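One protein chain is absent from this view; the other protein chains keep their places.
Here the chain labels run A and B in written order, and each chain numbers its own residues starting at 1.
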Amino acid sequence: MRKFLKDREHLVRMAGLFLAGLVVFLILRVILVPQGFYEYGHFRTGALADNAARPIAYAGREACESCHPDIVDQRKGSHHSAIACETCHGALAKHADDPSKLKPTLPDAGKLCLVCHREEMAKPKFLKQVNPREHMGSESCVACHKPHHPEMA
Amino acid sequence: MGIDRREFLKGTGKFILLTSAAALAWDSLIAGRPEAAPNYNLQDHWWGFTIDIEKCIGCGSCVRACKTENDVLLEPYYFRTWVERYHVPKGDIEHPEVDSPNGGYDGFPPRYKPGDGSKNFFVPKLCNHCAHSPCTQVCPVGATFDSPDGVILVDKTYCIGCRYCVQACPYGCRFIDPRTMTVDKCSLCYHRITKGLTTACCETCPTGARMLGDLKNPKDPIHEFLRTHKVQVLKPQMATGAKAYYNGLDGSVR
Partner (left out) sequence: MESLIHGVEGFMYPNEIELQWSILIVLYPYITGLVAGAFILASLERVFKVEEVRPTYRLALLTALAFLLVAPLPLQLHLGHPERAFEMFLTPHTTSAMAMFGFVYLWYLMVVLVVEIWLDYRKEIVLMARRSTGVMRQMYRAMALWSDNISERSLQIDDKVGRFITIVGIPSAFLLHGYVGFIFGSVKANPWWSTTLMPVVFLFSAMVSGIALVMLVYMVASWRRGTPIDMRCLDTIARYLLYTFIIDFALEMLDLVHRIYEADESFKSLDFMVHTQLYVPHIVIQIVLGTILPIALLGLVQLVRLREGIRKGLYATAGLLTLIGIFAMRWNVVIGGQLFSKSFLGYTTYKLDFATREGLLPAIIFLILPFLILWVLVKLLPPWEREEPAA
């Protein structure tokens, strides 16, 4: 052994340095790898919970309909009954949680109706489309159409 | 100093051991449960999506809803979902004209005159939550991953912001959120679907063009949809296992 080490001592020291580095790395690895990694795959399991824990902004139409059955009745038989309430009224989960906290504001009919109903080549034909100037000039859409049941007669 | 070497080493050793143990215990405390929400079992779901191009009216409700629901920056150009308008000149599917003004956030201003023999339609786009996702394949650290229920998610506390996944996505779904300097993308509203709600975009789509589907649920309407429509995925040649199925996808769509 001593004969082997003679003239190789510096190499052994270098090897020892590397070994020490490796050991420190392995220890650090145990300490620093986040808990729950590799459980379901190559990711931190807690990330699933993180993604699921976001606050909700849209309550969903069932929540609206449970408190506003009168509106549900109004929309019966109209094409608009297929549309979720929040599409036009905005995100209202806060209102659904506590109606007194947030009172939803009415959307601007002039802009909102036309986003869907202004005629455009790419829109499918089943959708009723109008040229605003020809159809109503400077009138507002709600002058003639009830948004919850826009069909006339 | 009064402390001899042996005592010092013992003390240091104990300190290191206790600190590591404490660190580990703390980590498992704040790691969170694997199940994303109570009553939600990861193994019971395999999420997919259907888009019916023949029903999309280009209103942009989905784009607006997504930005609201997921707190996406309003100033361009960051989109978890967006809508493209295609104008295919007469008989020339190889040279469509495509535009997406602010991703379709404010709808589409009229552009083309009728009568030119062209084909026009809208194509909503979102993350395809690929079953063989090239984006999760290239993440060097495991910050973006395939969840067991088929959703491609991002771990914002772990992402180092190298942008490799953004390069690897063939569909352009990913972007870097400048507020967190980590990657962001459609999460299929994971926080909603794990609570029995549907995604924000599907909720607000007025025509039902967009539909969330649970492929593992035998009663889910997605099965009937896939059976009765001729569906396609985007860039099928890439073999990404995309799970966003389009009905009415024209050959000109990129």
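In this text, contacts are C-beta pairs under 8 Å (C-beta built on N, C-alpha and C of every residue); 3 or more make two chains touch, one makes a residue touch a chain.
Predicted model only: the values in this text are computed from it and were never measured.
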Neighbouring displayed chains - absent chain, whole complex: A, B
Contact partner of the left-out chain, one of B:Cys62, B:Val151, B:Val166 or B:Ala200: B:Val166
For subunit A, the residues touching the chain missing from this view: 6-11, 13-14, 17-18, 25, 29, 32-34, 37-38, 42
Chain not shown, touching residues in subunit B: 75-79, 82, 84, 96-100, 103, 125, 134, 137-143, 158-164, 166-176, 180-182, 238, 254
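The working rule: only the chains that are shown with their structure count from here on.
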Rounded Å distance, subunit A centre to subunit B centre (Cα mean): 9
Touch list for subunit B against partner subunit A, complex: 20, 23-24, 27-28, 30-37, 40, 42, 54-61, 65, 68-70, 85-87, 106-108, 110-114, 118, 120-122, 142-148, 153-158, 187, 190-192, 194-195, 197-198, 200, 203-208
Parts of subunit A lying in touch with subunit B, wherever the complex brings them together: 30-31, 34-37, 39-58, 60-61, 82-84, 86-87, 90-91, 114-116, 118-124, 127
